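Read through the structure below, which is laid out as structure tokens, and then see the notes.
Every protein chain of the complex appears in place save one, which is left out.
Then we have chain A:
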Amino acid sequence: MRDLKAVGKKFVHVMYPKKSSALLRDWDLWGPLVLCVSLALMLQGGSADSKDDGGPQFAEVFVIIWFGAVVITLNSKLLGGTISFFQSLCVLGYCVLPLTVAMLVCRLVLLAGSGTVSFVIRLIVVVAMFGWSTLASTAFLADSQPPNRKALVVYPIFLFYFVISWMILTFTPQ
């Protein structure tokens, strides 16, 4: 139960990214796992070939998120960052929370209709959440780099969340 409380605290920290060391110090990967699974489940039933009941899509989302996070972590370590491997994975995983919320909102909006209005709403929500995710993770990760390298570290994070936002925005149910 102590683990559950720790996970809950980290979720709150992501929503209000203050400069605290709770996310960095006691890392755990439960939150990222839950977020990854729920995001992958919500991205099912999309406009891909339906003969596989969206099977490969689930694994694709899973692999994109984890492999992408690993690559960003390797990149920041190669650039001489002081953060450890699992701490970086932890931060990147937890900062997927705003995008998961965006996915939920998108699915609800798509229930109402899929016209231009709904597209505009979804666009605004996804862009806002994408900005939030990127800012939250940058607030935690960019500090571990020397100042002239911050852009080199932020750029892959930007790309990572951009790909996830793209998957969310282009989701159209059948």
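FYI, contacts are C-beta pairs under 8 Å (C-beta built on N, C-alpha and C of every residue); 3 or more make two chains touch, one makes a residue touch a chain; residues count from 1.
Quick note on the criterion: contacts and distances are computed from a predicted model.
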Checklist outcome for this item: From the options "EF-hand domain-containing protein", "PROP1-like PPR domain-containing protein", "AP-4 complex subunit epsilon" or "Golgi apparatus membrane protein TVP23 homolog", the chain left out of the display has the UniProt protein name "Golgi apparatus membrane protein TVP23 homolog"
Checklist outcome for this item: Touch assignment to the omitted chain, from A:83, A:96 or A:169, lands on A:83
Checklist outcome for this item: Of the candidates A:6, A:37 or A:159, the residue in contact with the absent chain is A:37
Item to check | Positions on chain A contacted by the hidden chain, ascending | outcome: 3, 24-27, 30, 33, 37, 41, 44, 52-56, 58-59, 62-63, 82-84, 86-87, 144
